[in-house]
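Note that this complex is displayed minus one protein chain, with the remaining chains in position.
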Amino acid sequence: MRRDGKIHVTVWNEYVSDRENPAAAAAYPEGIHGCLAKTLGEEPDFLVRTATLQEAHQGITRELLEGTDVLLWWSHIRQEEVDEKTVDLVEDAVRRGMGLIALHSAHYSKVCRRLLGTPMTLHWREGDREILWKADASHPIAAGVPDQILLPEEEMYGEPFAIPKPDDVVFLGWFAGGEAFRSGVTFHRGYGKIFYFQPGHETRRIYLNFQ
Amino acid sequence: MRRDGKIHVTVWNEYVSDRENPAAAAAYPEGIHGCLAKTLGEEPDFLVRTATLQEAHQGITRELLEGTDVLLWWSHIRQEEVDEKTVDLVEDAVRRGMGLIALHSAHYSKVCRRLLGTPMTLHWREGDREILWKADASHPIAAGVPDQILLPEEEMYGEPFAIPKPDDVVFLGWFAGGEAFRSGVTFHRGYGKIFYFQPGHETRRIYLNFQ
Amino acid sequence: MRRDGKIHVTVWNEYVSDRENPAAAAAYPEGIHGCLAKTLGEEPDFLVRTATLQEAHQGITRELLEGTDVLLWWSHIRQEEVDEKTVDLVEDAVRRGMGLIALHSAHYSKVCRRLLGTPMTLHWREGDREILWKADASHPIAAGVPDQILLPEEEMYGEPFAIPKPDDVVFLGWFAGGEAFRSGVTFHRGYGKIFYFQPGHETRRIYLNFQ
Partner (left out) sequence: MRRDGKIHVTVWNEYVSDRENPAAAAAYPEGIHGCLAKTLGEEPDFLVRTATLQEAHQGITRELLEGTDVLLWWSHIRQEEVDEKTVDLVEDAVRRGMGLIALHSAHYSKVCRRLLGTPMTLHWREGDREILWKADASHPIAAGVPDQILLPEEEMYGEPFAIPKPDDVVFLGWFAGGEAFRSGVTFHRGYGKIFYFQPGHETRRIYLNFQ
C-alpha cells in the first residue's frame, strides 16, 4: 500500500478527437481524461492524475508508472503513433503488477495487442443504441452498478471479438442493430490485472452515464 | 474410455409439453429427446440413448448413469415433480465425473439448482427473436459453430441470470426486445463438467437450427 | 457492507479433542476457537465470535450465519455427528455468499463434502515435520505471509487429495516423509468463496505459528 493509503490512478488519454473533432470537443470540453479524472477524483480513496499523448514522453514515464496503481487508457485514431518504448513501459508496469483499464477503442491499442496477444479485432458500426447489462453481479467490478444502463447513442462493437480466454465476463453489451458483445472482461498478465470496458465513444458523453 | 471406444450420451427429457401442447407436439413429433437423439446419433463416436420422466424411476437409474458419459437434460413445467432421489442420483453422477448439458428451462431444474447453488433465476418473455453469438471462438464447445445463428422465434431469457461465476462464457444471446444473455456457460462441480445452453423453447423447432 | 463497517468472523469449532485429549487441551487451553478468536480479534476491522458443537443447535443458527461474513470451521472426530440440518444451514449460507475457511481435518467434514462434491480423501500420517511454502505470492490470501513457515510437528496430509479443480493453489505443504500437498486451495460455490487450509493438528500449537 502507498504511504498515503490511497489508490493512485492515472487517466491516460490519446486526446486527439476530443480536441480536434467539434462533436467530441463539445462532449468533452475538458477532454475525456478531464471528465474521468473529475469523476474519479470525487472518491476519497483515490489520488487521480492525468496524462496525454501530447505531453513529453507521450505522457508516460517509468516514474509516473511506478507511482500508479491503476492506469486508465483511452485511445483511438493515433494507435500506431504510440512509440514502442512507451508500450514497453506500460507492458512492463502491468507485468510487474499495475492494474490497467482499457477503455473503448483502446482494445486495439498497441498496449492491449502486446499484452493480450490476439488480433483484438471486432465488428463495429457508428451510431447505435446500446443497453449495457451487468452479467456477473458477484464480481467486485460490478458492485453497486445497476442491472442495466441505457446508452442512447454509442458505437456498436460486436462479436467475434478476437480476445484470449478472459478470466471473467462482467458486462454484456446489447446493440439495437442485432449484436451482443462481451463489453467488460478481465485478464491477468504477469502480476497485473487488466479490465477492458467497451463503452466510451468520443462524440457521446457516455462516461457521464456512469457518474 | 468405454470398452466400445464411444462416448455414451443419454438424452433425458421431461416430455410433457411435447406430448400435451399441440404446438410443441407439432414441433417435436418424436419428442425433444427423439429429435436430439436422432441428430446426435449421426455422430459415429456417440452411442445415444433416451430417457423420459414418464419411465420407471423417472427414467434415471444408477445403472443408466454409470453407463452415461454425458447427460442432456431438458425440463420445464414439471421441475418440482422430479424426486429428490432422482436429483440425488444425477448430482452424484456429475460429482463423480459425468458431463451434464442442461438445456433451456432446465436452468431452473432441481438438478441445476442443487449443483450450482444459486437461485438460477432470470428474466423471460415468450416470443422474441434471438441471435446467438459465438463469444469464445477458441473454446472446444464452439468448434465448427458459425459466428451467429438466427433463431427467428425463441423465448427471451435475460440478465440478471443468478448463476455462480462460470468457468467460461461461450455463447451470448441477443434478443430483439433489448436483452443480452450468457446463453452458453460452463462450470465444474466435483469431478464433472456442466454446460448450460439457453436455446430450446418447446414450441419452436429450435434444435433443428443446430443440425 | 455491515452497518458497523466490520467483517464479521465466526470461529466454529468441534471442540472435542481440545477438551478431552490432554495433549490437545494443553496446546489449546482456551480451545482452538478461543486461540483463533484471540488472534483474529486483534484486527480492528474484524468482529469475531465463536461457536462450538456443544452449544444449542450445534452452535449454528440461521441468525448467526446471517450475521457472519466469514465462517472458520475446525472439525475432526465428530464429523458424522454434525446434523444434516446444520450442514444445510452452512451450505445455504455459503451458496448465498458467506465465506468459508475450512481448517485441517475439516476437509472431510460434511460441510466440505457437500459443498465440493468429491470424496475429499487424502493420505495422512501422524507426526511429521512440515514446511509450508507460499506458492502464489500475488494472491490476496498470501499477502504478508513469509515464503516459508516451519511447522516442527504436524500431521502429514498427502496427495492424492480428492478435491475438485481448485480456483487457486495458494500454499504447498512439504513433509519430511516424502509428501507434497496442496495445503491452501480456493473454490467458489454458489456466490460464496471457500478456502481450505491444511495446517492445524490439535496436539501441536500450530496456529500460534501464524500469530
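Residue numbering begins at 1 within each chain, and the chains themselves are lettered A, B and C in the order written.
Assume a contact is a pair of C-beta atoms (placed from the backbone, for glycine too) under 8 Å apart; a residue touches a chain by one contact, two chains touch by 3 or more.
Given the structure is predicted, the values throughout are model-derived calculations rather than measurements.
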item: Hidden-chain contact residue, picked from the options A:R2, A:R62 or A:R95; value: A:R95
item: Residue of A:N21, A:T118 or A:Q148 touching the missing chain in the full complex; value: A:T118
item: Touch residues of chain C, complete complex, unshown partner; value: 131, 133-139, 147-148, 158-162, 164-166, 168-169, 172-175, 178-182
item: On chain A, residues whose C-beta touches the chain left out of the figure; value: 91, 94-95, 116-118, 164-165, 188-191
item: Touching residues (missing chain, whole complex) on chain B; value: 97, 138, 191
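The definition used in the following text is that only the chains that are shown with their structure count from here on.
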item: Per Cα centroids, the chain farthest from chain A; value: C
item: Intercentroid distance (Cα basis), chain B paired with chain A, Å; value: 36
item: Per-residue overlap in chain C, given as positions that touch at least 2 other chains; value: 191
